[in-house]
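Moving on to subunit A:
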Amino acid sequence: MQYNYWKYSLLSGIFFLSIACFFSACNSKNSFAGKVVFTQLPINNLNDDQLAQMDWKYLPEMNIVMANMESTLENIEVLTKDFYSARAPEVNFDGESMVFSGQKDENDTWQIWTLKFNGLEFSQVTQSGKDCTDPTWLPDGRIAFSQLIEEENGLKYHALFTIGSDGCCEQRISFQPHEDLNASVMNDGRIIFTSRQVYPENGRTKYLVMRPDGTKAELFYLPEDNYGKSLSDAVEDDNGNVLFTNSGRLISIKFSHPLHSKYDLLQMNQGSVMSVFPMDQNQYLLSIKKPTEHSFGLSVFSLNGNESNDFYYSNAEFNLVEPVIIMQRELPKKLPTRVNMELESGHFFCMNSDNSDIDIDVQSGETAKIQVLGLDTILGETAVEEDGSFYVELEADQPVRFQTLNGAGEILRGPSSWMWIRPNERRGCTGCHADREIAPENVVPKAIEKQPVAMVK
Partner candidate 1 sequence: MKKKRIYLVVIFIFIIGVGFTALHKWSVEHVIYMTGGVPHPIGCISCHVYPEREGLAANLLNEDYLSPLNASVSSDGSRLYVIAQEADLLIEVDLKTNKVLSNIKVGRRPHSVMLSPDQKIAYVSNQWANNIYLIDLVSHQVLDSIITGGGPACMDLSVDGKNLYVANTYTNNISVIDLLQKQEIKRLHGGNFPTGVAASPSGNFVFVSSQRSLPVGSRTEPQTEITILNAHTNRVEVRRNYTSAHIMENVAVTPDGDMAIVTLVRPKNLVPSAQIEQGWMINHGIGVIFNNGEMAQLLLDEPNAFYPDPYDVVIHPNGNYAYVSHSGVNIVSVLDLDVIRELINNASESELRMYANHLGLSNKYVVARIKTGANPKGLAISPDGKFVYVIERMEDHVSVIDTDINEVINSIDLGGPKRITLTRKGGKLFNNAGHTFHNQYSCYTCHPDGHEDGLTYDLTGSGRDFANVQTLRDLNGTAPFKWIGTNQSVYKQCGMRFSMFVTRTESFSPEDLDAVVAYIMRELTHPPNLNRLPHGELTEAQKRGKEIYERTMTTDGREIPEKDRCITCHNGPNYSNYQMADVGTLKEYDSPTMFDAPNLNNVYESAPYLHDGSAATLEEIWTKFNPDDQHGYANDMTKDQLNDLVEYLKSLGAARYYVEDINYNVNKGHL
Partner candidate 2 sequence: MKKQRTQYSSIISIILVIIFGLVMFSFNIPNNSPEQKKDGNVEISKSDKKLENMPIYGNWKTYTTKDGLPSDKIYSVRVDEDRVWAGTNHGLALLENGKWTVYDEEDGLAHRSVLSIDVSPITGDLWAATMSGLNRFSGGKFEKYTQFNSGLANDVIYSVICDGKDVWVATGGGAGVLDTYTGKWGIYTEQNAPMHEPWTYSICAGGNKVFIAAWGGGVIEWNKTTQRFRDYVDPDGEMEIDLFPDDGVVHDITTAVSYANDILWVATYFGMSRYDGTHWKGYFDHDSGLASNFINYIKADGDIAWICTDNGLSSFNGETWVTYQNLGTEKSGNVIIDGKSENERTLNATSSLSHNFTIGVDFKDNEIWVATSKGLSRGEVIGYTNTKTSKL
């Protein structure tokens, strides 16, 4: 009898334990899916110009808020109530956590944080002495973000970095005197970000793309002059469109053909847009200030520019910006890397330095040399080959520019935009500021048949 008692107890225990495990497994379903997360900006913290210039990255008393999205927002919960200020939420691809930029206390620097929705568990990622902002998830689980750089000469700008979600292995990936901000990841695995030259003179803000290891940075889109410099982060939907806002206008460009496919999605009289997030079924969640409103609220629009009547929310005390939906998203491609941090240089070649779309009259063959410029120095120069090609070894992770010279040493074109080479990177160009929609000619550039000319300090 005793024996039977123990046997039945054991069996019962096993049975109930199994039931508990089963239900606890059920409970692991993401109960946050479908909710919206956004940044709440106190209305009085900045004026319209500042808002228009997207200059809110480090403003005080911002909060990240989560809510149910029905016909309006319900169950609004401030997620970052323990932070002095926080913004720029981005949900991970598995929909289980988010990354954001936050200032824990008033005198702290801005750092990158993650939050697991389940259990509302916060974790600090960066431990930098400088402000960090605009984080975005990478498909391999790491995080890309912008960090303030203060040079010895007083130059200040933001560069892009990557870091593990556990805070490991922080690495800088952009190396130019530019404000590199608003990073996000495209379906092809590359990072797209806004970039504006700050040295030696201020330039136009444009979208650049590059691989997450900092290689192959190139122009993605250059807004027209009359649109000012305030660009949001760019997002890619499932239809091959890339959307962003530019001084309040909602712009769509084709991913496949970005330079010449701009399309204004909304009429001016529909409002001023600050942020966009692609939802399912060709719909987009916008942070929009309608003409009749005094603050930015959230609304759903379709691809043809029509506003959904199903949802709208605004708050008179706050501008609501940077909305994201908690949902699972398809992982972008994980791009391989050939960067080797044990090396100190990389290689760069140009197929034909005469090939240019700059409207300066330069005769074919007139280019005799190219000059490589550092931040404030001439790093070196080399003759171009008879086919206009040149091949150089550059110090890795340093900003460089090029200019072309004639036989008399006079500058023909340049300097070019800033660029950099990562350690062990091999990079090529079809020309000097050549049309980016033209693939290279199928030739062996003469310069590559020789050893590269070292432009290393």
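General observations
Note that contacts are C-beta pairs under 8 Å (C-beta built on N, C-alpha and C of every residue); 3 or more make two chains touch, one makes a residue touch a chain; residues count from 1.
The candidates came about this way: all candidates are chains of the complex that A comes from, given by their letters.
Given the structure is predicted, the values throughout are model-derived calculations rather than measurements.
Within this complex, subunit A touches only one of the listed candidates (1 or 2), namely 1. By the touch rule above, subunit A contacts candidate 1 in their complex via residues 188-189, 216, 218, 240, 254-261, 333-338, 347, 349, 351, 426-428, 430, 435-445, 448-449.
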